[in-house]
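Removed from the display is one protein chain of the complex; every other protein chain stays in position.
Going by the order they are written in, the chains are A, B and C; count residues from 1 in each one.
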């Protein structure tokens, strides 16, 4: 029977079974740890991470997005939408179940673009959780940020390979990663639309060093966000990922699905916020009533329900677009803006519903609220996506008019 | 091939084919008339209505929601979501293609609740467009409005049937209808949760009279909105629709899908608003640029795109809930609030984009903008739905807590 | 004693006395007529307009903004903020009390820029209400709209004066006006920042004709909005208002205060909307309670109160800026955006609170709601003002940084 979580998706029963197992695993196994560390994922003990992963494998809920050949469940994007939201009910959940950023997106990229040898070397241990990876694209000003074409890090040809020089910033998960996928300019100048290449750089390469951990308002990404310097960093021809000068193109392969899977996980976390708020509102008495029965609290609760339902629906449609290859970039761009803003509103209202308790470190709410703020900025800020969405709409309209006039 | 309009729905190719035919019919046949009458559907000439219906039948796009036995395409709710949005691109479209309110919802109600004889008498000619119908539930203050239980109109048993007394208000399409489905109290007092019964009343019944046409800001419903008086209005036992005292229950049968089909049609109209705004913004020059290329206009365009995509997604999910019978009332309630507000925002931004022209009667925009305002009020105002949504969320939470504690 | 309506303004007692007299006049004399004509000011009978003006004079509340030499009360902008909001409680109020657009702003312009002879000829009868005037600046696309520099209407020198050619659009109050202040290009090309001149054109000039009345969603401006053609329209040197080529500069003299006085009047009308909504909400029963006591209605009521208080405060501050000549253009620009949007929200919530009744022509609400929509477009749409506000903020910041670094 189709369930409320998976209406109309192919293979709904299997997906729903996996979602239910993930839900149980997250609530029974992960949540107690999340509470103990107060949501500070970035400094989880590595041994504890390994135990969590082992438990997830034992529960049959590890890396569901990966092909069965790599031990996953081969979920398509529609199915991921249902399951990842269960994993994302806590910050630790995706890490435990092998679908956390940036590894999840890097796995997809390697699957699509890497050579067999590269997949053997990096994707196989990534799939088992034995290594972690990072994606090194963004740079401090005036380099690549919202505008990737500002890319300044350079790779120049040397005998037998390439030498990379430059500085990367806000590289999530770099601390502790085994390999970095590094975007560097192999032709053209900062501002040019092309000329980028991806490289696989082992993190013990002597030409690469983590200069510092950037202190940020979020704490939900394992390994945090690092600033990295590449200084005459030598890599071989075999370390080029895909073809030279096609890096921006591959980035799109990764980004459209990756921002959608972010949406899925944050949807889960915002459901958790809402549940925490409901728990408070149904217990707290005020003005001779239960808080949850007061009209202005009901408005907050209803608006949360509406935002959660709409976010789920928008993700489901974008997932279908990605699976069907129809308008995928635009659909995931729209989903990113809508969902990042909707889950931010849900977290904000939940804090408000929880009153003073929501401001303290005594519930997970204030941690989650801060965590979600960042999502309106990374993976393209709302403003950049809106700009792109408007330009696409105008182009589409002009083509339609031209077509009608022909 | 799945298309952007119908991702993931069963029988997508057939639905998409019907949607495309409806789109062509609406743009080629209906739109020119809509422009001529400036969107004032309520005073379309009956002969012209008949011609439009004939043309829609000829184009194979008439009454797609009805069972094939009644000449329709037997679309489920998912399919209606795609096709009705095409019909709703204009105000006249649903009238022309036999899916306008209130006939569309009344047809569903008759199909589900009426006896074979009643279906023969009323549903058959409704299905062909030969008659129109109305649904007489709401009353002037202090009667049934947002709160249906305030129902005051009474039906009392008389020999061989019932006598109805009371006053109804804002009865859409009553002028010109052949039959009214009348909600009257058969037991209990105003404020009671039960005790309502539905009656089929021929509009030439001498005990029923249309007292006046209520002047409203909208003009998109054929026949307008009437105030009706029932004064010793005698009907037979055979005119009871369903069972006595189950009227509120049947109203829910009608209302959950009916408010969702409203959403579908208004989604279509808001797309039209957006297209009109894009047409203006891509032609108008200001500040040395095309309006559509200015940043603050791009914000309006992008927000329209996002709202339209989200509204479509929310409708699709609610349609799946209705078809699958899972959480249908709540899903359609959420959809009603979200979509009525989203399409209102789209219409408002479209007026803003069109500048002074959007304020005039020279485009259809100001007509559409007014039209959509009413949707946040009828079929339950946003506030009533939010209240119900919050109460359901709190109940669900309490059940979950009780279940977990058991 | 200072009152809530005039805290901290100079000469508060006199202002408050005038405000109270205006309030009584509007509620006792004007409101009954407003109800009878359902707010359709544009087609008020001229004789009735004359009677209203006579009554306002008798009540001592006519043209309070004019210098005492012209029979007014010589109110500064701070004082106007208090009194005009009382006049604007109805649409007819400003017309009756001689402070309606466009005459109010045109009076100010004449007072500041006109020669003694021009003032004698036009300002004197304007001040008594014996004539009306209009301000002919905006043009149909691709002419002057949000961007005044797109001005296309041309005045060319001829023997003894000028010949004007061009087309104006949305000229409020033109129908029935005695004189038009016409903006025409006397040098440069459309798009140039300068080169405009103002002319005083008698409306019976054979070179000027009203081509049509533009049908719009609002009905609150006496004389409506006309499209006007100038075809070899000859005027003398004495009909130049101010100096040649300084028209854009004079337009600013008029526009900054004029958009602020619009804010004042609309604030009054939005208070009326709120009062109508409160009247409904305190009478209507639903769900076993008075509507006004339900939580979600309370949210609407509170948000109205907040918006009304904020709009009043923003107007008061901008009025002080205009009177003190400190940052007046920016302050009135900010006020225009904030107030036009705030009063729009108030009107919208009031319609929502009034439910189905708010959608009908049976209260003034739906008329007022439509009326206010236009204010976000005319006098510069919100987007144009935001653009200008942002550019000023950035310039100010850059100057401050440069100053600090010097």
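Structural remarks
As a working rule, contacts are C-beta pairs under 8 Å (C-beta built on N, C-alpha and C of every residue); 3 or more make two chains touch, one makes a residue touch a chain.
All values derive from a computational prediction rather than experimental measurement.
The chain not shown here is in contact, across the full complex, with A, B, C. Shown as candidates are B:279, B:296, B:326 or B:401; the residue that touches the absent chain is B:296. Taking the complete complex into account, A:296 is the one of A:124, A:178, A:296 or A:401 that touches the chain left out. Within the full complex, the residue among A:34, A:86, A:104 or A:218 touching the omitted chain is A:218.
On the side of chain A, touch with the chain left out of the figure occurs at residues 138, 141-142, 145-147, 150, 169-170, 191, 214-218, 283-288, 294-297, 300, 351-352, 355-362, 366, 369-370, 373-374, 376-378, 381-383, 386-387. One chain is missing from the display, and on chain B it is touched by residues 294-299.
By the touch definition given at the top, chain C reaches the unshown chain through residues 2-4, 7-10, 78, 275, 278-279, 281-282, 292-293, 295, 297-299, 301-306, 309-310, 312-314, 316-317, 320-321, 324, 326-327, 331, 334, 337-338, 385-387, 389-394, 397-398, 401.
Going forward, only the chains that are shown with their structure count from here on.
When the CA atoms of chain B are superposed on chain C, the rotation angle comes to 180 degrees, reported as a multiple of 5. We define each chain's centre as the mean of its Cα atoms; on that basis chain A and chain B are separated by 39 Å.
Multi-chain contact residues, meaning those touching two or more other chains, occur in chain C at positions 294-297.
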